[in-house]
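A single protein chain has been omitted from the complex, and every remaining protein chain is retained in its original position.
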Amino acid sequence: MYVAAPLLLSAFMFSCGVYGVLARRHGVMLLMAVELLITSANLNLIVFSQLLKNSLGNIIALFIIAVTAAEVGIGIAIVMLLYRQRSTVAVDELHLMKW
Amino acid sequence: MALPTIAFWILAAFTAVSTLFTVLTRNVVHSALGLAASLIGAAALFILFGAQFVGLAQILIYVGAVVILFMFGIMLTGTAVRPVVDNDQRPAAALVALAVFLVLAAGIVSSFGTKKVRFQVAFPTVQLGHQLFTTWVLPFEAVSILLLAALVGAIVLARRD
Partner (left out) sequence: MPVVQHWTVLLPELALVGGAIFLLLIDAAKPSQRGPHLAFITLVAVVTSGVLAFFQWSHPTTSALGGMVVGDKFGVFARFIILGAGFLATLTAPAYLHRRGLDRAEFYALLLLSTAGMTLLAVSSDLVMVFITIELLSLALYVMAGFERGRLESQEASMKYFLLGAFASAFLLYGIAFVFGGTGTTNLLRIRAETSLGGVADFRLVGLAVALLAVGLGFKAAMVPFHMWTPDAYQGAPTPVTAFMAGGTKAAAFAALLRVLVLSVPELRWDWQGPLAALTVLTVVFASIIAVSQTDVKRMLAYSSISHAGFVAIAVVAASRSGIAAALVYLLVYTAMTIGAFGCVMLFRDGDGERVHLAKYSGLGVRRPAAAALFAFFLFSLAGIPPTGGFWAKWYVFFAAIRSHHAWLAIVAVGASVIAAFFYVRVAVVMFMQEPPEGDEMELDSSVGLKIALALCLLVVVAVGVAPGFFLHLAEKALPFGG
């Protein structure tokens, strides 16, 4: 099978994630888009691991899963903090500071 | 076509559709479910490419923990019923995403246009574990410190005084 096929799938996931980060204004949905970006990078690593017969890609993917889980935990904490203060999760309503 | 190749195309189609659904749907809960489907599809692909342990870790941590965390976030903020979803930059965002895809696709096709991959090597968990605790022991410890920082940080932000 052509190795380009899974890599293009990963590029598609990455682009969807970029679209999500730019187009969403709901804090939790933004985090979901970030999660898509991370998973697409993991897919690349796993495919390269198989292509190069090198387990390094698997190891890196494991680290990434652990680290981004922690990152999402902080992200949810920040969204909840914002929600408690101003009862909204809309990120672009943050405009106290301009330019 | 060989069986793994057929499996790949089915899983790839499933993952691509659920990814697209995740970022396009206007319902927050649907989006979270789409994400779960997309992550499960990716995990199945990992296993197909010989990364059994990573695939299972992906399901356990991303689907089992992270998506549930998102669900909590949605329920606790009560936005499931009062949605604020997209901003007004959707056309611009779509253009940027398309540009990113074209750049990445061009790079991938020019580098790997004709190369083939076979589903033959599996990476046993024993081997990964051995490597994690020899060559990769420092990053492993660094991740443990990172988890400590995240733990302290999340409590600092979320607790009520």
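Per-chain numbering from 1; labels A and B assigned in written order.
Criterion: a residue touches a chain if its C-beta (ideal position, glycine included) is under 8 Å from a C-beta of that chain, and two chains touch if they have at least 3 such contacts.
Keep in mind it's a predicted model, so treat the numbers as computed, not measured.
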Residue of B:L56, B:A94 or B:L146 touching the missing chain in the full complex
B:L146
Which of B:I10, B:A65 or B:V137 sits in contact with the chain that's absent?
B:V137
Touch list for chain A against the chain that is not drawn:
14, 17, 21, 27, 30-31, 34, 37-38, 40-42, 44-45, 47-48, 51-52, 54, 56-57, 59-60, 63-64, 67-68, 70-71, 74-75, 78-79, 81-82, 85-86, 91, 94, 96-97, 99
Hey, which chain B residues sit against the chain that's not shown?
103-104, 107, 110-111, 134-139, 142-143, 145-146, 148-150, 152-157
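By definition in this document, only the chains that are shown with their structure count from here on.
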How many angstrom lie between the centres of chain A and chain B, each centre taken as the mean Cα position?
7
Residue set of chain A touching chain B in the complex reads 1-9, 11-20, 22-29, 31-33, 35-36, 39, 42-43, 46-47, 49-51, 53, 55, 57-59, 61-63, 65-74, 76-81, 83, 88-90, 92
Taking the complex as given, what residues does chain B use to touch chain A?
4-5, 8, 12, 15-16, 19-20, 22-23, 28, 31-32, 35, 38-39, 42, 45-46, 49-51, 53-54, 57-58, 61-62, 65-66, 69-70, 72-74, 76-77, 79, 83-87, 89-90, 92-94, 96-98, 100-101, 104-105, 108-109, 112-119, 121, 123, 127-128, 131-132, 136, 139-140, 143, 146-147, 149-150, 153-154, 157-158
